[in-house]
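For this depiction, one protein chain was excluded, whereas all remaining protein chains were kept in their positions.
Moving on, here comes chain A:
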Amino acid sequence: MLVLEDVHTHYGKIEALHGVSVEVEKGEIVSLIGANGAGKTTLLMTVCGNPQATSGRVIFQGRDITREMTSNIMRSGIAIVPEGRRVFSGLTVEENLHMGGFFNTKPEIRKSQDHVYELFPRLKEREHQRAGTMSGGEQQMLAIGRALMSRPNMIILDEPSLGLAPLVIKQIFEIIGKLREEGITVFLVEQNAHQALNLADRGYVLETGRIRLHDTGKNLLANPDVQNAYLGG
């Protein structure tokens, strides 16, 4: 569904990704783990076309999107939950969701909204509350809900567990598991390697701009190198 072929990305003259190849199949959860500064977010942003890859190809659903505009990519069936949630804090929960379905028709919005409330009953309770006044966990739910509003085929999550309590993280990961059951492909970027790999079908380990390891989630969890570097021995 999503293929990155030998992608190089530069920030100015500095190369942040040195030829990364990643493949995400339809219907699976793929986790990308790596330390701070490994290039995880850069990889995601390259998929979104901001910044664009300097060489290599990004292919989504058989279409080359390497040189597409960000706004076009984001309307073509990919949704991203950006790092740090980034909900519109002055808007209500409902309005935030509507922004997610900006390019859909009213009935479609209504349907996806009900669906999001089903996944996150907590959001329904807070429907008319301003998003900025909610807790971090609720905001993360809203960010995921907002991304789902465009009815994407694939959802990219950037560090959904960042700064959340363990219990809330558990809930969020449960929801991510549910998304797979609904047939949504999930590309998950996490520092929280243990939970991310546990949930994932396959995983990639990114180190200083290169893919170091690539295996099923279970195997990566058992891999001594991964255990040493990311799971605290």
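We take it that contacts are C-beta pairs under 8 Å (C-beta built on N, C-alpha and C of every residue); 3 or more make two chains touch, one makes a residue touch a chain; residues count from 1.
The rule is simple: contacts and distances are computed from a predicted model.
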From "Predicted lipoprotein", "Cytochrome b", "High-affinity branched-chain amino acid ABC transporter permease LivM" or "Solute:Na+ symporter, SSS family", the hidden chain's UniProt protein name: "High-affinity branched-chain amino acid ABC transporter permease LivM"
Residue of A:Ser55, A:Ser89 or A:Asn228 in touch with the missing chain, whole complex considered: A:Ser89
Residue among A:Ser21, A:Thr54 or A:Thr70 that touches the chain left out of view: A:Thr70
Touching the absent chain when the full complex is considered, from A:Arg126, A:Arg146 or A:Arg202: A:Arg146
Chain A residues that touch the omitted chain in the full complex: 48, 50, 69-75, 79-82, 86-92, 94-95, 98-100, 102-103, 106, 109-110, 113, 128, 146-147, 150
